[in-house]
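A protein chain is absent from this complex, but the other protein chains hold their places.
What follows is subunit A.
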Amino acid sequence: MAALMLSRVVKSGFEFLQTSFRTTSLAQRCTTGNVEQVRGYYVNWRMLRDVKRRQMAFEYANDRLRMNAIRKNTILPKELQEIADKEIAAFPRDSCPVRIRNRCVMTSRPRGVKRRWRLSRIVFRHLADHNQMSGIQRAMW
């Protein structure tokens, strides 16, 4: 039974890996002709789970919006609002956007991530020092 569960988890994981794999199937050649290594996988399982949460939140976004509109209301009767409360609690847990964490895209670091670049501070510094970030310069004043 444990093996079944494990296989199911691995299967769902690999579905996601396969979707990512499909988009980056060919090793890309850059302009100089060197083969660049292209990510075919997510960095870790935590990142994968975050991806799943984002997709689910996107799916249920409209429903949640409408249910919240019914709940946060002074016009509709309270009985209806209570029922709506229960219904929204019955949605899958991963469908709420609050559970999404803005992880670093390269390292999956959950903290120290700058939103504009979606990178953690360490990766950002690394790329900026190697002149890979357009318009970023070392501050000096």
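Here is the rule we go by: a contact is a pair of C-beta atoms (placed from the backbone, for glycine too) under 8 Å apart; a residue touches a chain by one contact, two chains touch by 3 or more; residues count from 1.
FYI, contacts and distances are computed from a predicted model.
A.B. asks: Suppose you had to identify the omitted chain by its UniProt name; would it be "Actin-related protein 2/3 complex subunit", "Protein asunder homolog isoform X3", "Small ribosomal subunit protein mS31" or "Sm-like protein LSM2"?
C.D. replies: "Small ribosomal subunit protein mS31"
A.B. asks: Provide the residue numbers of subunit A that touch the chain removed from this figure.
C.D. replies: Against the left-out chain, subunit A lists 29-31, 33, 62-63, 65-66, 69-70, 73-80, 83.
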